[in-house]
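Here the complex is missing a single protein chain, while all its other protein chains stay put.
Now for chain A:
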Amino acid sequence: MSSYLEANARERLQALLDTDSFVEILPPALRIVSPHLGQLDAPVAFDDGVAIGRGRLHGESVFVAAQEGGFMGGAVGEVHGAKLTGLLQLALKERPYAVLLLLETGGVRLHEANAGLIAVSEVMRALLEVRAAGIPVIVLVGGSNGCFGGMGIVARCANAIVISEEGRLAMSGPEVIETANGVEEFDSRDSALVWRTTGGKHRYLLGDCQMLVADNVGAFRQSAFELVQQCHADAAAIPLTLAGLEAEQQLLQQRIASFGQAHDPLEIWTQLGVADAAGLPMLEADAFVAVAADVRLGV
């Protein structure tokens, strides 16, 4: 098993962390399930779609959470969100070397809509609390459901993101946009357009992800560790700072000024200086990263 995409949450944890080092907190045997799904005759999962715990990464103590895309698309409900928030609060007490979040989610679980929305905001605040305490938070995105909705915001609150070619990171899914504003606005069946817009390569070029890897758990493991080490090498940059956020403000402002008129990511890539923009989606991860090296933003 080497594909990150094809693995489930627990398989990812096993392969990502040092052998047999993962210790789960509130494991399925405790059967802590959503209090809301039963009323809707919807199935429950004994882990509510997220595995959390502690483990080791190259010998270093880390806290981890992995969302299970196979259960309701990894969506966040009351219990699911509380497990994430609890893990982040525990990190504040125990101060691990890093917190890794393996996100695969459509965002708020609509079956428990209001509780899910509040839960995501609690995760955001807890995550930023962890960063403020000087503990790096790294997000991994490479599951088939991508990372959408409120969790797409959570991801960008972390210190860094590793994404695969197959990973997607966005807010509203193409179907939602198509339903709201028509197929002319965003054709959700135009899969090439969907990948260009929400896929890992575009995010990496814009500077919203710090590493792009092939769909391989080993590659995720190595990149996540390198990102954690980079964070510790510049420990002052782990918490938010006024200077850091002012720089981000400039960057995001510049992005609108430069690309606000574009209609397709292809135009942006060309504008960035990619010689063969149309060929980018076909490149393997390594070849793509080499092409992107000179043109990507936000480094």
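Criterion: a residue touches a chain if its C-beta (ideal position, glycine included) is under 8 Å from a C-beta of that chain, and two chains touch if they have at least 3 such contacts; residues count from 1.
Here is the rule we use: contacts and distances are computed from a predicted model.
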Expected UniProt protein name for the omitted chain (select from "NADH-quinone oxidoreductase subunit K", "Permease IIC component", "Malonate decarboxylase, gamma subunit" or "Protein glxC") would be "Malonate decarboxylase, gamma subunit"
Of the residues listed, A:7, A:44, A:57 or A:170, which one is in contact with the missing chain? A:170
For the full complex, which residue in A:11, A:60, A:122 or A:226 touches the chain that was left out? A:122
Residue ranges of chain A at the interface with the undisplayed chain: 25-26, 32, 34-36, 39-42, 52, 54, 78-79, 81-83, 85-87, 89-90, 93-94, 108, 110-122, 124-126, 128, 132, 149-150, 152-157, 169-172, 174, 176-177, 180-181, 185-186, 197-198, 202-203, 206, 208, 240-242, 245-246, 248-249, 252-253, 255-256, 259-260, 262-265, 268
